[in-house]
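These notes concern the structure reproduced below.
Yeah, one chain of the complex is gone here, protein chain that is, but the others are all in their spots.
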Amino acid sequence: MTDQQQADLRHDEVQAGTTTGLAAPSVDVTDARQNSLWSDAWRELKRNPLFWIGSVFGVVFLLMAMFPAVFARGADPRDCDLTNSKLPPSAEHWFGFDQQGCDYLANVVYGARNSLVIGVLAVLVVLVLGLFVGAVSGFFGGVTDSILSRITDIFYAVPFILGAIVVLRSGTLGRGVVAVAIALAAFGWMTAMRLVRSQVIAVKSSDYVAAARAMGASNRRILVRHILPNAVAPVLVYATITVGVLIAAEATLTFLGVGLQRPAISWGLQIDAGQSLLRTAPHLVLFPSIVLTVTVMAFIMLGDALRDALDPRQRS
Amino acid sequence: MTGADISSYPESTAVAGAPVLEVDDLHVEFRTRENVVNAVNGVSYTVNRGETLAILGESGSGKSVSAQAIMGILDTPPAVITGGGLLFEGRDLLSMSDEERRRVRGPGISMIFQDALSSLNPVYSVGFQIGEMFRAHRGVSRKEAKQRAVELMDRVRIPAAAQRVNDYPHQFSGGMRQRVMIAMAIALDPKILIADEPTTALDVTVQAQVMDLLKDLQRETGMGLVLITHDLGVVNEVADNVAVMYAGRIVERGTVDDVFSNPGHPYTEGLMNSVPQVEAKGGRLQPISGQPPNLAKIPSGCPFHPRCFRRRLGADALPGRDCADDVPPLRLVVPGREAACHYSEEVLGV
Partner (left out) sequence: MGRYVARRLLLAIPVLIGASFLIFAMVYALPGDPIRALGGDRPLQPAVVAQLRDEYNLDDPLVVQYVKYLGDLVQGDLGTDFRGREVSETIAQRLPVTAKLTVVAILFETVIGIIAGVLAGIRRNGFLDNVVLISSTLIVSIPILVLAFVAQYVFGLKLGWFPIAGIGDGWYSYLLPGLVLASASLAYVARLTRTSVAENLRADYVRTARAKGLPNRNVVVRHTLRNSLIPVVTFIGADIGNLMGGAIVTESVFNLPGIGRAIFDSVRQQEGAVVVGIVTLMVFFFIFFNLVVDVLYAVLDPRIRYD
């Protein structure tokens, strides 16, 4: 795999004395060097097969969510005929039919939309929360940091799925797409917060921030112009992977009965409905599972590829 | 521990007066996917009992690589020893098996490194790590190994050794950590100690203490000391002889007093001139122009010629001594002095 071989090459070069092995000098990552960070990353990305595979599938998923009619070959997911119940795949109907006799391809395709919306919405909330709390906590330090970090620890103590179950179960948020997104974000923002906080702390004490301060820059300016741009890279990687993770989580929550409810179309509902018919009509579980898996995999691959591309240790 | 683990160090074949360590025309290449790096290009030197040889050079000159090649701890691949000989007490190191070579490391030749904090394992106590020398090579019990460790820590002047033997590396200061490394290195009374930039990471006062310690230990044991450094001051204080390295080869060799007072190679000359002198206050610093060469693309002829203000090219050059075309061999210029320069006599002023 390129990442490991790259790292080995650098190690060998260091041993041979041709490079010192130190990271590039700590120069402010705004403007000029920022451009080089992203252009270097882009060059790395282009070479990584994971990036291309992930992108292709990711784009397909996106298009599926935005233009479901095209992928469903014009079929209407709610146009159901009980005489077609549980029919297996055929040339006409690639995914067969579900129990109600609805075209399954259409149902699976239309399910993408909800997943996309929830995934993206939840990640946006995670980012906003994480960036804000993390930046404030890291930047101001002291008591503020202690309190915010304790609160983060408390949220961390509640495993993700469990927390979402309780929130959704209590019904206070309702049961729609927004509710699920918020429930997911409510127990997923902590890692983003910690990422941002550690970046902020690292950058806060660096020389170029001291220089900016000496020139009279205000806190807000320092935070926005100097510190946050440096935090973007790892958070971006995390956000990409998290979209995939949260899409899987939504399906799981819906399967368990606390996510979306009928008559919404969701892969989780489809898998749940197909569970009891696994023996006789496995395609009911199989197709939404495959599409779900490929979608999740796309985002995780993209995130991995981004991480390798942005990792300063891999860059010469 | 089985008998096979106990380091059976055969009777030394050293003859009085014969050099303990002989490096003969050593060549080391690094073969990476992208290029071949010529890290060491024909390095030769000898070290006798009780002698301190300083290897002086900038980073990238190949000094550390040659030392690690002697120790046998280079990663091979990508490193390849492509030529030359290494003799330790008359025995050929390169023809030994891996196992035999391993048994020379520690009891025969040992090495200390620049950064003691990263060179010591953070999760084991210093007593454990020093004691490992005895357990691995001599098969002693843990208890005895610890005892010997305390003795060694005393010997390298770590205060309260008995209390600190169970402490961890991060609990020591930089200078103390370096002493721990020295303790590990001299534990089995090696005949040669290679010190790779031992004081570069330390403050000046601590530097002096550590160098004093090394000198004293050398006097006590009669071991040969190879001191790798880029610090002219340290060389001047401590070394008997010096070998100046550039682009993977030795460009000058002689006693420290001679070489420093009257260099025979333009590079050495440049080094001497670049050191700020208190008396010359108010004047300008004279660095050597240009950059050290990329070891994957060493200049033709004399590798220093692009930066040499004494170079003679084309019509200026004497036949067979064109600095850009002809590689100057390391030759005896005056008794006791070797230099790799076509015009060394001019540099010396003889």
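A and B are the chain letters, set down in written order, and residue numbers restart from 1 in every chain.
One rule holds for everything that comes next: contacts are C-beta pairs under 8 Å (C-beta built on N, C-alpha and C of every residue); 3 or more make two chains touch, one makes a residue touch a chain.
Not measured: the values here are computed from a predicted model.
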Identified contact with the non-displayed chain, of B:Met111, B:Ile250 or B:Ala339: B:Met111
Full-complex contact with the absent chain, from B:Ser141, B:Gln171, B:Gln277 or B:Ser300: B:Gln171
Contact with the hidden chain (one of B:Leu120, B:Val234, B:Leu271 or B:Cys308): B:Leu120
Contact set of chain B toward the excluded chain (per top definition): 5, 7, 71, 73, 102-107, 110-111, 113, 115, 118-125, 132-133, 136-137, 168, 170-171, 181, 184
Positions on chain A where the hidden chain makes contact: 1, 4-5, 8, 11, 50, 150-151, 153-155, 157-163, 165-167, 169-172, 244, 248, 251-252, 255-258, 268, 271, 275, 278-279, 282, 285, 289, 292-293, 296-297, 300-301, 304
